[in-house]
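As you look at this complex, bear in mind that one protein chain is not there, while each of the others sits in place.
So, subunit A:
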Amino acid sequence: MAKVSIFKAVITLLLPLVCLSFSPEEPTDRRILVLVDDFSLKSSHSIFFNSLRSRGFLLDIKLAEDPALSLQRYGQYLYDALVLFSPSTDRFGGSLDLAAVLDFVDSGHDLIIAVDASASDLIKNIATECGVDFDEDPSTVVVDHGSYAVSESDGDHTLIVSNDFIRSDVMLGETEIQAPVLFEGIAHSLNAENSLVLKVLSASPSAYSADPSSKLSSPPTLIGSAISLVSVVQARNNARIMVTGSLAMFSNRLFRSGVQKAGSPNKYPKSGNEQFVTELSKWVFHERGHLKAVNVTHHKVGETDEPLSYRINDDLDFSVEIYEWSGKSWEPYVANDVQVQFYMMSPYVLKSLSTDQKGLYHASFKVPDVYGVFQFKVEYHKLGYTSISLSKQIPVRPFRHNEYERFITTAFPYYGASFTTMAGFFIFSFVYLYQK
């Protein structure tokens, strides 16, 4: 009895912990590890941290050099997301290193990287592994003489403004960000070979990456809108990564400051930073834009059971349910661009699925007149949403010997010919044998 009760107690203690973690059923992150260079960031970026806390996240803010750092214990990850606000760290404490961070992402966890001009090689390497290349010259920052923020001390135009956002309601929320975003930091570009990385906020065409304290001796390597200010990656396992060259972007100072773009009469009392960062972090931590596809079923028209194989030219019904995570519950996902493929090396059937507005997508079509091992494929990759790639294998067999028509109308002359020949032979034999 005692044993059982202890066991129960352990279970009840552990259960919330288990429930808190990221799971396919509750895709929003819960436990976030924030690594900082020094604890002053706690106060200087408190608005951001508090907004996360108020959304229910458990923040664990630690020094990057903390010797007890560890992302996992006994093979279980302790956190669902990692925020690297420690640009100058060139070695993490504890068991954390480049490979550990990448493994963390590759096992489906999220990552935010924010750096500034003091970015270390380690952090830059992590970004490089995610398809984002920071400017290699450590002295450079983004300078923009065209769209800088107007301020009292008209300095070197390194505090720039940008409102060149990616057009995606899923990532940035449905309310439009009115005020431009203030940015102070270093530039990065996207690796052209990486097909997953996206620019969320890009610099204006007049921006460039250079050392503002020295004269330009050669043309800067990164210029104009090739410079990305904020980028995101949604990995194939739906882990989300956000990279930015400005740690200040998250700071209370820029959150609160008013903004006026040089040459523009519009003056906003508050910059767009808070809205932008909050909305994007909602996306990164899977509060938004997470789809799941369940109950993939297919069967012959008029039947309900899923067959082991189809015959060519069968009519079939295919259905799948797709739900979207709203942050609290699964809501039906409504779209008219979800397609199903009936695929064998190339799609033989490509059909848009119709939805009943309650999450059920459905299509019925005829199996092509080709036998082989087919797959039902739903490949749904929409900007901002987690990608859905489902495939379900199903063999398609040809007709069995007794599934053809027994008698063909056009062949009746031949049937007639055969039978008359038989009859004729019989009569002939009879006459031949018995005539006198």
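The rule is simple: a residue touches a chain if its C-beta (ideal position, glycine included) is under 8 Å from a C-beta of that chain, and two chains touch if they have at least 3 such contacts; residues count from 1.
Keep in mind that, in the parts below, contacts and distances are computed from a predicted model.
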Inset, instruction - Name the absent chain as its UniProt record does, using one of the following: "Anaphase-promoting complex subunit 2", "dolichyl-diphosphooligosaccharide--protein glycotransferase", "very-long-chain (3R)-3-hydroxyacyl-CoA dehydratase" or "Large ribosomal subunit protein mL40". - result: "dolichyl-diphosphooligosaccharide--protein glycotransferase"
Legend entry - Residue touching the undisplayed chain, where the options are A:194, A:225 or A:339: A:194
Inset, instruction - Tell me which residue among A:344, A:360 or A:390 touches the hidden chain in the full complex. - result: A:344
Legend entry - Which of A:237, A:266, A:326 or A:354 contacts the chain that the document leaves out: A:237
Inset, instruction - May I ask you to list the residues on subunit A that touch the chain which is not drawn? - result: 102, 105-106, 129-131, 193-196, 233, 235-237, 239, 241, 309, 344-345, 371-375, 393, 395, 397-398, 400-401
